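Missing here is one protein chain; the remaining ones are kept as they sit in the complex.
Lettered A and B in written order, each chain numbered from 1.
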Amino acid sequence: MVAKKTMTLNLTDAEMRALDELCEKKDLSKTAVMRQALRLYQLIEGRVEKGDKLFFEDESTKEKAEVMML
Amino acid sequence: MKVEITKGWCLKMAQIEAGAEIGAGLHSIDPIFDGDVMLSDNASHDTGIAFGRFVRLMRRNNGLTLEKLAEDADLEISELIEIEDDSRHKPELRTVYQLANFFKIPRNNLLQVAGLVTSKNDNIASEAVRFAARSESVTALTQQERLALEEFVSVLNKED
Partner (left out) sequence: MTITISPIYLLNAETNEPETAELWDGITEKQLGDWEGEWLPELFKSVQKLHRAGIERKHWPQSRHWNWRRKTEALQGMLAQPGFAIVCNGITQGMMILDTAMKRCQLEGQKGKDIVYVDFIENAPWNRPELHEPALYRGVGSIMIRAAIALSEELEFKGRIGLHSLPQANSFYANTCGMSDLGMDADYQNLRYFEMTPEQAEAFIAKGTQA
């Protein structure tokens, strides 16, 4: 495996709590959650930069709400 | 990332897998295989002239010698010569692919001009004949040649 670099994260209490909750819910370590968050962040930024739009769709009403505005 | 797999594992699974098909994932439509385009056994002579002429004019318009085009597009120079000079020459599939990629022309359309496929779309065939008729000389592109070439290129790009 390619050598990994270590980083220290400074999080607020609320952020730490959110992180713990996600770990619990997704059965992932803190590192795994943060890595997944990074992948999602990079992916979304990449698409939005290209001009694509990100929407949430209401399952019942099929209404679309745009998530990010540039 | 590094993946550790033993030789034994590879060979044992190769035996079990044998010649199985393994493809997965959505596929996109390609007119050659799913649409209007049919494979052709006979190169059409009309489009053959247009193909050779097209390659030569595109090459010259890019300021390339035969050698340079052969080198840049990773092709046999002997075949390039035949394509440009012999309108009855049936080009290799790979050659047409490489030329389509190099000149940034839709592959299927260039294959049709090269006479390797036929299509229900007759526009390319008739435009190819028109192009061949309008483009003659072997020296630097004239204004007329350039116009003819540009028009034909836009047809090929449009018909995708």
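One rule holds in what follows: contacts are C-beta pairs under 8 Å (C-beta built on N, C-alpha and C of every residue); 3 or more make two chains touch, one makes a residue touch a chain.
Quantities reported herein were computed from a predicted structural model and do not represent experimental measurements.
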Note: the excluded chain touches shown chains A, B
Subunit A residues that touch the omitted chain in the full complex | 1-2, 26-29, 32, 35-36, 38-40, 42-43, 46
What residues on subunit B make contact with the chain left out of this view?
-> 1-30, 32-34, 39, 41, 74, 92-94, 97-98, 101
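Throughout what follows, only the chains that are shown with their structure count from here on.
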Dist(centroid_CA(subunit A), centroid_CA(subunit B)) in Å evaluates to 43
